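The complex appears here without one of its protein chains, the remainder shown in place.
Moving on, here comes chain A:
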C-alpha cells in the first residue's frame, strides 16, 4: 500500500503541475497507476469486487480532482471501475452457472441455463456490457435471479451465500482477470492510433486537400497511413497559437514526405474554401457528441460548416467521456499563462497604477480549450469505426457502467 501511495502522489503532482502532455499519455499513465493500485490492493475474502472498486474510486477521486479538465483521467478511472464490475459479473454468472444454482432461478429459465452455463454467462456479461440501463432498474424490470445477484455483489457488497466453496480461487481469479483487462485497456490506448489510422484509406482520396489545426499524434498517424497507401494529397496545417504545435506537426509531415503548407490561424477562413476535409484531433469527446479541443477549433469548425467542408474528429476510445457538458467553454477550460501572449512587464510602462479604481486596465485571456458543439462535427472516427455525433452517447455506454458516472460528485458530496 505505501508503494502505491508514493506512485499516486507522484502522479498527482504531475497532473497538478500539468506536466503530462496529451490525453493519450495521461490515459496510459492513469491506467498503469490504477493497475498497480489494484495489484497492491489486498482483497478480502468477501466482496472482493467492492474492495477493488472502493480502492480505485479513492485514488480516482484524487486524480480527477488534481486536473478536472483532463477528462481522460476520469474516463480511465471509470473504465477500470467498469472492468472490475464486468469481470465480477462474469465470474459470478460463471459461478452461478457452475454451481447449478437452479433452485433460485425461475422454472422457465431452468432448462436452457442448465444446458449451457458458460454460454449464458457470456450472454449476461455481454448484455450488461452493452446496456446503459442501471442494474437496479434491470432487476426491477426483468426480475431474473442472475442479474439480481450481480448488483448486490458489486454495489452493496453483500456476498451471496453458496459461493464459499471456491472463494479463494475466485478472489484470485477476479484480481487476475481485472489486471488482465486493464492490461488490455492499456494496450488499446497505446494502439488506438493504429486502429484509427487503418481507416484512413476510406476517408482520404487522391489529390485531396486536408486542413488540420495544432498537433495530434492521431492525426499524424492517420495522415501518414493514407500516405503509405500511395495516396497523394496536400495538408494545410494551422499553427495553433499560442502553443504553435502546428509547427511540430508540419515538421513531422514534411519529414514523412507529405506536401504540407503551414498557415496562420487567422488564414483558416481564407483557405478553407479550397479544403476538402478538415481532420483534427480532440482533447475529449463528450457524451452529447460535443468536442473539447485545443483552442481555435471552434473557429475551424464554424468555417468548415460555412463552406460545407466535412469536419472529422479523430478520437481514441479513451477520450470518450460519459459526461454531458454544461457551459463547457468556461467549466471545462483552463486559462494558461498570459506570458504566452504578452511578455511580462511589456506593458508596465504604459499602465498607470496611480489612478483608477485599482482594477487593472489590462486583462489577458489565454484559454487552453475550445468547445465544438456536436452540430458542427460531421464525423467521429474512433478505434471502433466512424460514428455520428448523435451516436456518441450510445458508444460511450459500451465502455462505462452507469454506476460510475458520478465518481467525482460523490467525492465532493462525501467531503
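The definition used in the following text is that a residue touches a chain if its C-beta (ideal position, glycine included) is under 8 Å from a C-beta of that chain, and two chains touch if they have at least 3 such contacts; residues count from 1.
Please note the rule applied: contacts and distances are computed from a predicted model.
Only one of "Mitochondrial inner membrane protease subunit", "Protein transport protein Sec24A isoform X2", "Protein MULTIPLE CHLOROPLAST DIVISION SITE 1" or "Nagb/rpia/coa transferase-like superfamily protein" fits the UniProt record of the hidden chain, and that name is "Nagb/rpia/coa transferase-like superfamily protein". Residue A:241 is the one among A:241, A:379 or A:402 that touches the chain not shown. From the options A:324, A:347 or A:391, the residue with contact to the chain not on display is A:347.
Touching the missing chain, out of A:88, A:265, A:383 or A:404, is residue A:265. By the touch criterion stated above, the residues of chain A touching the omitted chain are 234, 236, 239-242, 244, 247-248, 250-251, 253-255, 257-271, 273-274, 295-296, 298-299, 302-303, 306, 329-330, 333, 340-343, 346-347, 350-352, 355-356, 359, 361-367, 370-371.
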